[in-house]
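All remarks here apply to the structure that follows.
For this depiction, one protein chain was excluded, whereas all remaining protein chains were kept in their positions.
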Amino acid sequence: MQSSLVLQNLLSAPVLFFFLGILGVLVGSDLEIPSPLPKLFSLYLLLAIGFKGGMELAHSGLGPQVLLTIGAAVLMSLLVPLTSFLFLRLRLDGYNAAAIAASYGSISAVTFITAESFLNVLEVNFDGFMVAALALMESPAIVVGVILARLSAPAEEAETAGEAEDGGGSLRWREILQEAFLNGSVYLLIGSLVIGYVVAAYSPAGLEKMDPFTEKLFYGALCFFLLDMGIVAAQRLRDLRQTGAFLIGFSLLAPPVHALVGLLVSVLLGLSQGNTLLFMVLCASASYIAVPAAMRMTVPQANPSLYISTALGLTFPFNVVVGIPLYMALTRHFIPVG
Amino acid sequence: MQSSLVLQNLLSAPVLFFFLGILGVLVGSDLEIPSPLPKLFSLYLLLAIGFKGGMELAHSGLGPQVLLTIGAAVLMSLLVPLTSFLFLRLRLDGYNAAAIAASYGSISAVTFITAESFLNVLEVNFDGFMVAALALMESPAIVVGVILARLSAPAEEAETAGEAEDGGGSLRWREILQEAFLNGSVYLLIGSLVIGYVVAAYSPAGLEKMDPFTEKLFYGALCFFLLDMGIVAAQRLRDLRQTGAFLIGFSLLAPPVHALVGLLVSVLLGLSQGNTLLFMVLCASASYIAVPAAMRMTVPQANPSLYISTALGLTFPFNVVVGIPLYMALTRHFIPVG
Amino acid sequence: MQSSLVLQNLLSAPVLFFFLGILGVLVGSDLEIPSPLPKLFSLYLLLAIGFKGGMELAHSGLGPQVLLTIGAAVLMSLLVPLTSFLFLRLRLDGYNAAAIAASYGSISAVTFITAESFLNVLEVNFDGFMVAALALMESPAIVVGVILARLSAPAEEAETAGEAEDGGGSLRWREILQEAFLNGSVYLLIGSLVIGYVVAAYSPAGLEKMDPFTEKLFYGALCFFLLDMGIVAAQRLRDLRQTGAFLIGFSLLAPPVHALVGLLVSVLLGLSQGNTLLFMVLCASASYIAVPAAMRMTVPQANPSLYISTALGLTFPFNVVVGIPLYMALTRHFIPVG
Amino acid sequence: MKRIDLFLSERELNRVCKAITAAGAKGYSVMRHVTGMGPSGEISEGMDFSGLGANAHVIVFVEDALLVAMGKALRPLLKRYGGVGFVSSAEPL
Amino acid sequence: MKRIDLFLSERELNRVCKAITAAGAKGYSVMRHVTGMGPSGEISEGMDFSGLGANAHVIVFVEDALLVAMGKALRPLLKRYGGVGFVSSAEPL
Partner (left out) sequence: MKRIDLFLSERELNRVCKAITAAGAKGYSVMRHVTGMGPSGEISEGMDFSGLGANAHVIVFVEDALLVAMGKALRPLLKRYGGVGFVSSAEPL
């Protein structure tokens, strides 16, 4: 059964376009999606997934299971950076360990979306509140990452960092919270979620009019974006020489390990098959959008090519290609149908 | 009833995304829609609205009421700059007064589109020829604005301006007419209108094939664009310190005053409820696309931040948020149904 | 009948938007579709046409007529550059003759797409394997062009060219093949074709989900892109002064002559009316995307403005406006209905 | 040789390029979508969608002898429409 | 006059522009979407979609007297976040 799931995933349009992008870089094609077109698709996907999630949240309501699931997701985004940090400190300095840990505590919206469209093809249901979980897992991981970086900084340096240009630690906290909660992609996702909720609750006539944009177009736009993600991920592969075996190992082992923890939590929460897969994917995926942008500003001492190439060059392709069907096979094994 | 209209407008997806953009700037999110993506949506909306308007014009034909309405619209776009200019001269120099007056004589296509989608949600009909009115109100206001600026210029300066590089006033007139009638957005809107008309009249098979692009996608694209307009409008709010109380007052009072005049004209013309709302919106809105672009070239002595921040930072949000439902309430009061 | 075909083509939305773009440049409008938006539409059209072609290829299978037609198309893309080169050498040096010849041996995807949508409006069927022919005609013409340029180069220069930076002729061949087969647009088209084939064969559930993106949106996106192509083509018209009467004559005569050869081949192959039109268009059209990009790198001695302005400024508009209905009239005359 | 750097609104770009060629320069380069701040305020990319555009940065390398002609051609345009220009020294590579 | 050329990550652009104005410069120009290579590796446009951005190129023309203040304001930022700065001579056109 598992092998058929892998095939079904590998032969789906989004994953094939992802491969097309990777292959293009490997064989030396000059195919590129020039900036800012990828940003267009990235903004669109966030807006659409947020809107649809909010819409479904309005239908399902905020019952206890919803709140418990979201709470568990937030908890995971606090715990994963801590354990990852402890492990990464075996070999890396505090700054880099903290930045990478934050990345793995946070999530990758594109991986989540790919998992959703995989569930759609399998005709397995899932709930809109999982998007809320997605949206709320970005910020805590960033805050934990910054705190870890600060704690592991040599005392004097921490001082200077805080004072350098703005004369006080308080101001820097404002910046950190801003990066964590008002980062463009976090803000758009949460904002669209709220709008989807409000529109569904108060002016449902608008839902049908949004449908061609947020729903119908979605699958094709995802294919287009994954084509670009394939190109970008493959370009990152070059950086891996610099990365070293330790980090390569981490970026391929962390996803299944975190997914297993996610599976355990899902079983405890009594989630459905679809929601379990999504929960596992949230735990297993690593951020290469919100977190790197925030770390660049708040932990400039860390090397961006380390946290980006692991999250984007290895963990992301691993999850999209192998992880999702693997987690689905586990889900089917451990979670009873509907 | 009026308060329910306001709520219905405030809780619609386009207006909520507009707020999301404004809020993003106010709270300091780094969300941005990078250039030239807003241009893509702006071009798309002009093309789609023009095409649909032309299509409907072909169905309704060019009867006397159509021509009268369009004539009245053009007249308004000539009169509003004159009265606005006289009022603005109380405090501003001739160049700035002329440029701002031109802006308020002209229209904002996005406000018009937002009003259309408001009517769609209310299920109130309106006619395609209103788009023709929209298209024909841009250029006259520009020409009037330039003439007013020339008339109020000190004699010698007017000379030099004309001669500076091209040795004669005639050449500059060519430039002014070019800016007024061949400005990219005016040209695309009128061109798409004509194409919509021709296709509807001669190859109607094409209409259905355009429908997913020009009709189905429209509402979602409008939301996306209003998200950006919210960002841009909010950024303009900062300039208002420079603007002063007089202009702030003007930019908030001119819309309802002009809308009332538009209501009067609509009653005289016997327009339907839907067309009346659109006519009021045309009168009430101010241009921040075609006119500023034209004024920058033809009246460089005026300060762009004055005419852009009033039209975009105040009048536009006012109309979208408060104006449209307010005008609709008036319409319902004064215009009998169907 | 022919005149009605011409009208039906001229009054279709895509061709009207193409005219709107041309007219905009001629009358001096500042309408522009800023970079990289045209690239977005160009990538989208290649992806969509490839995907749809692959999908249909999976349904029709790779029977003998399919292989024969594709073989004949590839043959044409080898022969046309040879005969064109011989003719062009009458007046041009070897480099320029070779580059232009390559361009006319290759194809214009947009012309092909416009012909497809013309057939759709006429409700004439055609087959998905024609897209495979399209995809496979780009590379051979490039290789032939480079060989012709090398052969006509003075002996010493050919040496230096090969050695200049990379110390050997072998390396340059690698570059030529890379430009021919891995050029971004060739790569995306072939890749999407393969993906469409695989998805249709192995996960057909994905087809329906791609439909709104690749099929529904297509016609409108084509209109938008042709608006830009009109602008770009008209801008190229200015370069024609430099081009001279000989090349102008060539660029207007080559299309119908090559189309006639294509008609002959189609009759021999027993193609249907729809496929015949597409085959003629493949022969008649000239590349202004893949080939110029490849020639710029591999035959830098040739003058880009010569091969781009002929292919884009004259041959492309000729085919879109006059050629397609003309070839269709010939098709109807010589090919029996289905 | 002299290197001339001009910063001006995209709206006036065509006019400035024509003036550069008319004054005798053999070439120039243009970067668009430039933002910045100057005597007449801040220019952001926010209005790019409106056709009002951002700034352009024009670079012209000319022979020393041409500098006077270039200054004569460009200064009135910069004065009329806003924008700044600077000159420095350079050599061909 | 002096011409200052700065190359730094787009993420720090706001901060740098504020420092430039605070140090007393009357104007500056910014080009975004700049790619390149420097001591801390290669920067491509590939990550532009992620909000991480590419580099920015900032050009500031200032009076000679202001150079010291500018250096003082900018060097710590370049040191902290990465990026390079260069100075050359120029005159108004």
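By written order: A, B, C, D and E. Residues from 1 in each chain.
By our rule, contacts are C-beta pairs under 8 Å (C-beta built on N, C-alpha and C of every residue); 3 or more make two chains touch, one makes a residue touch a chain.
All values derive from a computational prediction rather than experimental measurement.
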{"item": "Touching partners, among the displayed chains, of the absent chain", "value": "C, D, E"}
{"item": "Touch with the omitted chain, as defined above, among C:Gly24, C:Gly184, C:Pro212 or C:Gly274", "value": "C:Gly184"}
{"item": "Residues of chain E in contact with the chain not shown", "value": "4-7, 31, 33-39, 45, 55, 57, 70-71, 74-75, 78, 84-89"}
{"item": "Contact footprint on chain C, counting only the chain that is left out", "value": "34-36, 38-39, 41-42, 161, 164-165, 183-185, 228, 231-232, 235-236, 288-290, 292-293, 296-297, 300, 303-305, 308"}
{"item": "Interface with the undisplayed chain - residues on chain D", "value": "1, 3, 17, 21, 26-33, 59, 61, 88-93"}
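The rule is short, and it goes like this: only the chains that are shown with their structure count from here on.
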{"item": "Remotest chain, chain A as reference, centres from CA atoms", "value": "D"}
{"item": "Chain C and chain D: spacing of chain centres that average the CA atoms, whole Å", "value": "38"}
{"item": "Residue numbers of chain E (touch at least two other chains)", "value": "33, 51"}
{"item": "Multi-partner residues of chain C (at least 2 other chains)", "value": "30, 36, 40, 212, 216-217"}
{"item": "Pairs of chains in contact (touch as defined earlier), listed by label", "value": "A-B, A-C, A-E, B-C, B-D, D-E"}
